[in-house]
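Left out: one protein chain. Kept in place: all the others.
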Amino acid sequence: MLPIILLSVFGIALLFLGFAKSKAILLPATLLFIAIAFGASFVDWGKNYMYFNDMLLSTNLSIAFTAIVLLSAFMVVSLSSSFLEDESAQPAEYYAIMLFSLVGAIMMISFENLIMLFVGVEILSVAMYVLTGSDKRNLRSNEAALKYFLMGSFATGIMLFGLALLYGTSGSFVLSDLRSYVNGGVAYGSPLLLYMGLLLLLVGILFKVSAAPFHFWTPDVYEGAPTLFTAFMSTVVKTAGFAALLRLLSFSFTGIYSFWGVILMAVTVITLVVSNFTAVYQSSFKRMMAYSSISHAGYLLIALTAVGQQSKQALVFYSLAYSVATIAAFGVLLVVSRHQSGEGKPTDESYDAFNGLARQNPLLGFIMTVAMLSLAGIPLTAGFWGKFMVFTTAANRGIFWLLVVAVLMSAVSIYYYFRVIIAMYLRDGQTTAIRVAPFYRYVLIAATILTIVLGILPNLVRSLV
Amino acid sequence: MNAAYVPSDYLPVFIQLILALGFIVTTMIVTHMVGPKRNSQKKDDPFECGIPVVGDARTPISIKYFLIAILFVLFDVEVIFMYPWAVNFKQLGVTGFLEMILFMGLLLSGFYYVIRKGVLKWE
């Protein structure tokens, strides 16, 4: 639990570093802080410890998720050098809020008491509301922030009502107490409260991870938010949310699988179908990525539906593959749109922005191609093994019809991922050579290499968890 | 402690309620009846002191008020964590005291940040 304490302290330290004359120190300091927290999270590797009066539980699984979240944050922060050039930006505050939100994410990942789940969700969400609206003069950013805020706190209210009902029926917020209650313990209230409570809690968290039919806020928010924070949101929030769902469903509520299994299956199918078909009709790359993130929530839900030991591995691997590829894609978009605004053109976030990109910038084209292939789940990339492992869990559980839907939908997804690749290599465009800062380039290259290495040697990560 | 409440126990509550309502209603009626009434076009306009009405009544207020109100809400609510701590002060012992000092220290560092940002400067 060292990372929670460290990140909180580092966050406050960053706020005060912001008073220093030079802003140049902020980026390296933030990267250093996240790296330290990353290292510190492995202190508890191999042990199962309860922390803070049984509030948080540290296991290998939670450490793996923590590491993924911290890695995504590291990559996102390292792409953030544009803050330092922007006059109105307040980098110290952005970085501090990001670190605080990581604290919330880690709490969601390793909670043992439902109070911690709530506090973690809120720390993460409130931080995200602020980051979404951080482009204060931009009406789109404002609108996204308000939508996200109103919808997000609405979801929080629903989740809280679920928690209250669960407390009312089981008499405890502790996961192990809930587990023994579900598996036939002494009841305080009617079992109806248990089912209603679990349903509302699920709705709340599914909202946060943007699964259909609770996804309607996602495209607007992802499009309106500054691209960098969209990358942060679509990776960190999703990973943390699924870790929380996994912890709840695979530990406490396995006893009533017949109840939530059906609900999750329905949500999964709706998510997969709606997101993939809507993504096809998008003209904006950022909106397409929003629907793509919804569809990946659908694939992750398959692993949850078929909950078991394998689904833990699958979730960890899939989150890692998805996060790395998403950040690489958003990183390229960020470079391209900054290049456009540098040339005085209006920022274009549609597919056309990538027209002819690969001619003058083969490296950026390659990075984007690998990211898109990984998101589409083409062999020799990490995304393929992620999908493979997720589908295996469903097959082992015997849910074949779900598998058929998922495979069909990933075939649909190839269409909109390949549109980007086609635009880059086959379309004509005036994109000139883009100069990319060395560090930025290294991070993007590292993400690409990681995607390919995991695609060739998936056991590197799979054997760990 | 086993006495069930009978309806007559609520009598004081009702008397209080009737008194409170009665006071409001009576004052409203009495002021209307007793006060002098002179109606005219000028009288019924807002701002009757000779200057023609200008602009909207909802003028923008300084953002300072808003910031201070928000900060008040934030710091004010943290007090609720001190009530249970104060009640159990003896049982919690030195550890509890140190933990509360840490908590207050975090709040204070936030307060210091607010001051350094110049939020509380009026000029």
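Chains here go by letter, A and B, matching the order in which they are written, and residues are numbered from 1 within each.
Rule of thumb we're sticking to: a contact is a pair of C-beta atoms (placed from the backbone, for glycine too) under 8 Å apart; a residue touches a chain by one contact, two chains touch by 3 or more.
Throughout what follows, contacts and distances are computed from a predicted model.
UniProt records the chain missing from this view under the protein name "NADH-quinone oxidoreductase subunit K", selected from "Ribose transport system permease protein RbsC", "TldD protein", "NADH-quinone oxidoreductase subunit K" or "ATP-binding cassette domain-containing protein". Taking the complete complex into account, A:N142 is the one of A:N142, A:T254, A:Q340 or A:Q360 that touches the chain left out. Only one of the listed residues, A:N60, A:Q90, A:S172 or A:T392, touches the absent chain: A:S172. In the full complex, chain B makes contact with the omitted chain through residues 1-2, 4-5, 63, 66, 70, 73-74, 76-78, 80-81, 84.
Summarising the interface, chain A meets the missing chain with residues 115, 118-119, 122, 126, 129-130, 133, 136-137, 139-140, 142-147, 149-150, 153-154, 156-158, 160-161, 163-165, 167-168, 171-173, 177, 185-186, 188, 219-220, 223-224, 278, 281-282, 287.
We adopt the following convention: only the chains that are shown with their structure count from here on.
Distance between chain centres (mean CA atoms), chain A to chain B: 40 Å. Residues 106, 109, 113, 116 of chain B are the ones touching chain A in the complex. Taken together, the chain A residues at the contact with chain B in this complex read 12, 15-16, 19.
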